[in-house]
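Shown here: the complex without one of its protein chains, the others still in place.
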Amino acid sequence: MQALYAQLLVGLINGSFYALLSLGLAVIFGMLNIINFAHGALYMMGAFTAYFLLSLGGLGYWWALIIAPIVVGIFGMILERTMLQWLAGLDHLYGLLLTFGIALIVQGVFQNYFGSSGLPYAIPDYPQIGDWRGLQGGINLGFMFLPIYRGWVVIFSLVVCFATWFLIEKTQLGAYLRAATENPTLVRAFGINVPRMITLTYGLGVGLAALAGVLSAPINQVRPLMGADLIIVVFAVVVIGGMGSIMGSIITGFALGVIEGLTKYFYPEASNTVVFVLMVLVLLVKPTGLTGRAA
Amino acid sequence: MSALTDDTLPVTPRAMRDEMIVFAAMALLLALVPFTGIYPFFVMQALCFALLACAFNLLIGYGGLLSFGHAMFLGTAGYVTAHALKVWALPPELGIVIGTAAATLLGLVTGYISIRRQGIYFSMITLALSQLLYFIYLQAPFTHGEDGIQGIPQGHLFGFLDLSKPTVLYYVVLAGFLGGFLVIYRTINSPFGEVLKSIRENEQRAISLGYKTDQYKLLAFIISGTLAGFAGSLKVFVAQNASLTDVHWTMSGEIVLMTLVGGLGTIFGPVVGAFVIIAMQQYLASYGQWVTVIQGVIFVACVLTFRRGLIGEIAHFLRRSL
Amino acid sequence: MAYGGICLADEFILETHGLTKEFAGFFAVRDVALKVRRGSIHALIGPNGAGKTTCFNLLTKFLKPSAGQILYKGQDITAMQPADVARLGLVRSFQISAVFPHLTALENVRVALQRQHGSSFDFWRSKSVLDRYNGRARELLNDVGLSEFANTPAVEMPYGRKRALEIATTLALDPEMMLLDEPMAGMGHEDIDKIAALIKRISAKYTILMVEHNLSVVANLSDIITVLTRGQVLAEGNYADLSKDERVKEAYLGAGHG
Amino acid sequence: MADAKLAEAPAKAAGGAEVLSVRDLQAWYGESHILHGINFNVKAGEVVTLLGRNGAGKTTTLKAVMGIIGKRTGSIRFDNQEIIRASSDRIARKGIAFCPEERGIFASLDVRENLLLPPVVRPGGLSLEQIFALFPNLKERLYSQGTKLSGGEQQMLAIARILRTGARFLMLDEPTEGLAPVIIQQIGHTIARLKSEGFTILLVEQNFRFASTVADRYYIVEHGKVIDGFANSELSANMDKLHTYLGV
Partner (left out) sequence: AQDKTVKIGALSDQSGLYADLGGPGSTLAAQMAAEDSGLKAKGWKIEIVSGDHQNKPDIGTTIARQWFDVDKVDVIVDVPNSGVALAVNNVVKEKNGVYINSGAATSDLTNAQCSPNTVHWTYDTYMLAHTTGQALVKAGGDTWFFLTADYAFGAALERDTTAVVTANGGKVLGGVKHPLNTSDFSSFLLQAQSSKAKIIGLANAGGDTTNSIKQAAEFGIVKGGQKLAALLLFLTDVKAIGLETAQGLNFTETFYWDMNDQTRAFSKRFAERMKNGAPPTMVQAGVYAGLLHYFKALDALGGNPHDGVKVVEKMKAIPTDDALFGKGEIQPNGRTIHTAYLFEVKKPSESKGPWDFYKLVGSVPGDQAFTPLSESKCALLKK
């Protein structure tokens, strides 16, 4: 029974990565109507940026948490301005293909320069207060050993997810964004600089990916392909949650982490497939995903 | 409506005669390959992928359905054919039939699940289904996991065509390709094809006219899956192995790339696209590390500058459908 | 076809009993009993949001009723699928024009003819078998005044023409009963007259239920009018009677009429 | 109450300076040349109506003024500034508001959000209460999804939302299409009231009967050109011409 609690908790932690990544995807899909296949590559860039900041600039984890999303976000905005922008109004398909191409390029270039096995990145060991060495070490919860870093990831992601949700669903900016998805021409004719807004939104979504990348750098190997396989799972999360639905992808992200955790405990062989099975089931019952708006 | 159709639909009514002339020219050129000194295995492989891309194109170009999981048909048929030939020691023709039938069956099942979903949901669900299948094949004993099924005997087709002779094999593959191509061509230009197009254009309206659109889409999906499977079965004889890469989602991505490069919704585009991409993989192999980057650049360039694809641009320039 | 009230079940081609549609507590259609006489032009009017389109959607199964029953030719169709209803000869047009944008006008009509005559699943036959529908398709286009647009893709046609095309497509199915949702909306006067004449002409053969805000059209065409407000039937009768009805004036016609 | 509020708006510009002047406007959809030289002008405080058959290019003209047609040449001057090359968001912020023919209600927004969507570009717009007084239906369905409204309600919403923005120049594309007679009358009153409060309105109409109750002047558009124009006072004199132009 205790082991089960531990698995649930661990699942929740994992879920926070899914949530952050699918959140970014949902923002980009919901607002730009683009299936951002480059999301995994940008997530990877977030982790690499953290690595560079440390190894070249001596700037540690906490700096990376702020700087990496901005740097990668700017990179994303450049992508949007130079390429994605031209796809406005075209079929979804083209956005998907373009970002797929971008992902190949980015991953290929990183692989060429940094190999495929990756680079080390440690859990931050500062600030040091009393016995605490930054986020290193762990707490014995009785039923499990909880690395402090994992606890931090959950809390931090929850905060970020909620803030993003609020921004998009509860502010006027969000209304502009949603309207612009449907009919950018008209929204522009109301006096809103839609292109700029879209660029910023893409930057936001990409920044979220990068943030997830920084968060995962101390846990997962910083590798050029670290996002490539993850991305498919995250797609599934977004679809289950209802494409473009912010809250849907957050909740599904966390829930999926937990379900996957349980599968790992009861029938580990299926833990990679459970998400897809789940997705098929959900779509059979509810075509637009759990919280998707009607098509 | 989607801009996809804006770009891809022929500007003039289809000129079937033009298309038949081009088809004859293509068939002739391909038939001459063994006499030119071009390496036949390369062409054979390209032909298999060309048929695969054509099958995929049937769905996207004429049904408006982007499947991001078409590798599952290729891989499934490949595994089944390979297993039939190697373990059950069946003759080639039976191996092909069984492999293709497996793809048909898979098309029926996956189609039933995915077809009722629209647009991007459809892409995602096909992707997920193929990924599901990937993990199953990874673990299933008969596929031999990472090692794949190796050293598959080619055998004698109909008892007298020795497929281990490259030239014989070449003409068999070519015949298979041309046959598959004609089936697709006919499907596109059939009464069924017309209904398919109207569904893509405005599904609600098609329903209100009394069409049960799900059935049409399902049939299109099954035809496409079957032909993709047929390509997979043929490929087994060329590569003499069946492996996981054929079911991986990156393969599905490559299929899309081929079709895109050649021209979505054009008749001959996928063929050209497949040859271009396969040639690139072969001849850029010496550039080693940059192949994926180059592929990525092609994707980006295609989408940004010639969205109609090679053939699509030519057709647009000539104001003809090709 | 029906000739006079031979027998009661035959007299009304479409009947509803207690038809109700609720959207999360909001009753868009409430307890509507509608009887459409065979061979008549029956108009459904009412202020915006009265539930006319919703009614149409219920009748053609694009929406599931929350309660009530729909009888078409005496057969209960309440639980049917939209495509099946269309196959029974009950065909609709849409309020926002619905055409196949990248098919030419001719092809638009042909798609409907093809359904009517089968062979739609034949993927092994050449589509040239469809050419035999061209003649009938041209006839239909001619009827709605679109002859010169036969080879124009629908997307390039002006709005009003698209409506006409939609009607031609609907006619191609040779339905027994047509539901037209604001067929004249967005049309110029010329076209309105044309379409009105067309409707008049075809009403000899088909039963027509239509929603229309253009009063002169309603007045000229319809045999009987049902007025809907807030999801409920307010009144029923012919135009002359209704235009004197104070309730109808207040709810729909406004001060300028009557 | 509503009237009192409207009365606070700046007084109507007497005599009417030219607000919009369109010269030799040409426009293209992709490769097809639609407008072949449109010329007209609108003075402050006027209601000007563009009439013409289906497909004549009326909607295209409005879109060209709004800057949402890819390719356009000629001259469009608004408040004495050339706007032919401006982007549509800048044009909107100069004080032009557009109500499209297809209404453009956003499905992912509820009615309230739809209503509040267009940003206020300058003071002087209608308040929410005034809008609800004009269109009571909207108040009832405030939290419905925008596209779940009936056709007519959507039309009301489309008009209502641009009244909030404070733009003084409104372009309405067939605002009465699909509306019940009572509502059409209401819209007629609304337009008259807006006009009396100094709004300038460029209207596209098929419903000539309605247009004649509100318009000051008419222009006739045919095949992408303005071929005629006259004032409301000259209407009876021009009735025959109108018949041939429009087939009324």
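Residue numbering begins at 1 within each chain, and the chains themselves are lettered A, B, C and D in the order written.
Everything that follows uses one rule, which is that contacts are C-beta pairs under 8 Å (C-beta built on N, C-alpha and C of every residue); 3 or more make two chains touch, one makes a residue touch a chain.
Computed from a prediction, not measured in an experiment: that's the story for all the values here.
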For the full complex, contacts between the hidden chain and the displayed ones involve A, B
Out of B:244, B:257 or B:272, which residue would touch the omitted chain in the full complex?
B:244
Per the touch definition above, residue among A:144, A:167, A:200 or A:284 touching the missing chain
A:144
Per the touch rule stated above, subunit B touches the missing chain via residues 39, 41-42, 45, 135, 138-139, 144-148, 150-151, 235, 238-241, 243-246, 281-282, 285-292
Positions on subunit A where the hidden chain makes contact
3, 6-7, 10-11, 13-14, 17, 108, 111-112, 115-120, 122-123, 137-138, 144-145, 147, 149-150, 216, 218-221, 223, 225-226, 229-230, 261, 264-265, 268-273
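Here is the rule we go by: only the chains that are shown with their structure count from here on.
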Farthest CA centroid from subunit B: chain D
Separation of subunit A from subunit C, taking each centre as the mean of its C-alpha atoms, in whole Å:
49
Can you check how far apart subunit C and subunit D are, centre to centre, with Cα atoms defining each centre and the answer in Å?
31
What is the shape of the graph in which nodes denote protein chains and edges denote touching chain pairs (line, ring, star, complete, other)?
ring
Can you name every pair of chains that touch?
A-B, A-D, B-C, C-D
Quick check on the complex: what are the subunit B residues that touch subunit A?
2-4, 60, 66, 68, 113, 116-121, 123-125, 127-129, 131-132, 135-136, 139, 249, 253, 256-257, 260, 289-293, 295-300, 302-304, 307
Where on subunit D does subunit C make contact in their complex?
32, 53-55, 101-102, 137, 141, 144, 148-153, 155-156, 174, 177-186, 206, 208, 246-248
Within the complex, subunit A is touched by subunit D residues 66-68, 87-93, 97-98, 100, 104, 106-109, 113-114, 116-119, 121, 162, 165
